[in-house]
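One protein chain omitted, others in place.
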């Protein structure tokens, strides 16, 4: 049982990289949403959400990511995901969200790609 | 949540060292008991139970250790514990069992002492 | 009652983890593989979320049974629910897709006069 959940933000080559660690569920998804809403409000155009350290993701969390993706699209910006855990990739696949989000295997590829 | 529980036996300088890993509770204590009863039946005179890798111990497990200690005493043998986790030491202290068991900080000390 | 675990948790987001933990512990004890356990953890979360919907009060009642490598989880809402004004980020459709993909059977029925949603998952042949 790992109750640690963390969100860290940094800038890499002008791209905002949001690194999430732990379980994103109905209890922690609001924190992620707040972070992404703030970035949109600040006019950040390129966002990469790094889910490499995420061990669990539920529909609430996916909803937050889809919402942020749409806001970025409407504003002419981008939102990309970094996914390395097969488990998280599986959840994106069964929800057909791999065809919505650009998914990368590393932050370097996401920032460069 | 760690459901792994393991008991390993080895001989060190003629002493039987029983290494327990994981949580010893009402579900796993019977395995430890079986191991210790078998050793007593085989006439093993010196037993060291290494609890360094134990993260949880309940009264059922303590009862098994006390029972084995008494059997060893009656047979003229010994049973010593190796405890490194402060948490496990705390449980032995609040149950006054530190005055029953010889407790050592390492297998080397227990085998030599 | 024998063999059944029942869990009631208030409709308060930060305790749903208890439903996941219970599902994982039961599946672990029933020797489900890691992949199956992770599937079940997610499915139970989604089952709760779909039953809770926009309710912000009341309690979620779950019951878990395990029999010969088959785990069944039923979920219903207890108590009157005040509705939340959420609306945005409504992930019902996502919940359903996840449940459909990861369980062997799912459905709704009436139990003790209450609408209950349930899922059923078999242990995979080869523990993964």
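Points worth noting:
A, B and C are the chain letters, set down in written order, and residue numbers restart from 1 in every chain.
Basically, a residue touches a chain if its C-beta (ideal position, glycine included) is under 8 Å from a C-beta of that chain, and two chains touch if they have at least 3 such contacts.
All values derive from a computational prediction rather than experimental measurement.
Residues 1, 3, 23, 25-27, 33, 56, 58-60, 62-64, 66-67, 87, 91, 94-96 of chain B touch the missing chain (whole complex, contact as defined above).
Of the residues in chain C, those that touch the hidden partner chain are 1-10, 12, 14-15, 17-18, 21-22, 25-26, 29, 57-59, 78-79.
Definition applied: only the chains that are shown with their structure count from here on.
The centroid of the Cα atoms in chain A and the matching centroid in chain B are 47 Å apart.
Chain B and chain C have CA centres that are 39 Å apart.
Of all residues in chain B, those that touch two or more other chains are 1. Among the residues of chain C, those in touch with two or more other chains are 21.
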